[in-house]
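Yeah, one chain of the complex is gone here, protein chain that is, but the others are all in their spots.
What follows is subunit A.
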């Protein structure tokens, strides 16, 4: 065999983007169905909250359409019925229902248009406590995980949701408050430079110990908090709630997760038809969204202060910060118009006085800035300046 000559070859760099995803909005659906959506858990250890709403069109900007005026009962297999009270906004509530004697129960709904819906009778599960909440540093953030086990080896499926709370501050620290047309000193209850805000997860979190010899969940990922969100700037707390699930309930949640969160990679399953355990008692073909299960809820809280977080990047304070908070000045002089000008500052616009200014020992007037630079409650919608009870004084 004659051998080949030395081979010279050139490699051209292929354009590196092979795969890409881009937004897609089909305009196919004109008359969207109007199905009932039932969300909640029959909580055997605490208050049960059920939320009723309706499906809406994809293009609708409104997040959901609440269902009002319904009567909701919890029925157990001993023929007891407990009525939930309507709280408004589609929320129905009942304080702790004693179901310890019952084996199964269901949710029974009569809507204002007299349609009757009910869930299947479901087993009442006993949720084991959460063993621990742990975190690990991933990139520039914290990855939280939960671990649990069921000593009785009965519960194999779990669902979690969580409420997170974090502390944040406004850029300027004010001790003044505008009250009754004049500027006064705040009482500590009014201090508004440090706030707390709550958030919830928006992902379905389920886990299974089905393939394991013991009912153990080890470090199930719950949420990832990146420093760029500003949630880790001062202090962060997460309250994880745990619910035991039956196998059927687990499969429902898993399907819902697959259908709505886990699509888009090359080997994904196609979206599947999703049926919960709720039915229109008169029309079995009417789809009803949601799955009702019954169990107690166990929870555990975890709090970490910024100084304890093993992240070595500079503290990140979300805007508005020094780039967005430009002070304005309200001089006392001329005094005759001061009250007028002060009133206009507060009535025309969103500015707030945060300090005085002057030249040497002489105070010339007040400095003011945009409200969201001064009052942390204005900085983030939903923020509150009353420290939660579980929040330690020193983090």
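The rule is simple: contacts are C-beta pairs under 8 Å (C-beta built on N, C-alpha and C of every residue); 3 or more make two chains touch, one makes a residue touch a chain; residues count from 1.
To be clear about the criterion, contacts and distances are computed from a predicted model.
Missing chain, UniProt protein name: "TonB-dependent receptor-like beta-barrel domain-containing protein", from among "ATP-binding cassette domain-containing protein", "ABC transporter permease", "DNA modification/repair radical SAM protein" or "TonB-dependent receptor-like beta-barrel domain-containing protein". Residue A:258 is the one among A:258, A:301 or A:377 that touches the chain not shown. Interface note for the absent chain: among A:68, A:121 or A:204, the touching residue is A:204. Only one of A:175, A:219, A:301 or A:387 touches the absent chain when the whole complex is considered: A:219.
Checked against the hidden chain, the listed residues A:75, A:161 or A:375 yield one contact partner: A:161. Of the options A:154, A:275 or A:344, the residue whose C-beta touches the omitted chain is A:275. Counting over the whole complex, subunit A has residues 1-5, 7, 9-26, 28-29, 32-33, 35, 37, 39, 53-58, 60, 63-64, 161, 200-204, 211-214, 216, 218-219, 251, 254-256, 258-275, 287, 289-290 touching the chain that is not drawn.
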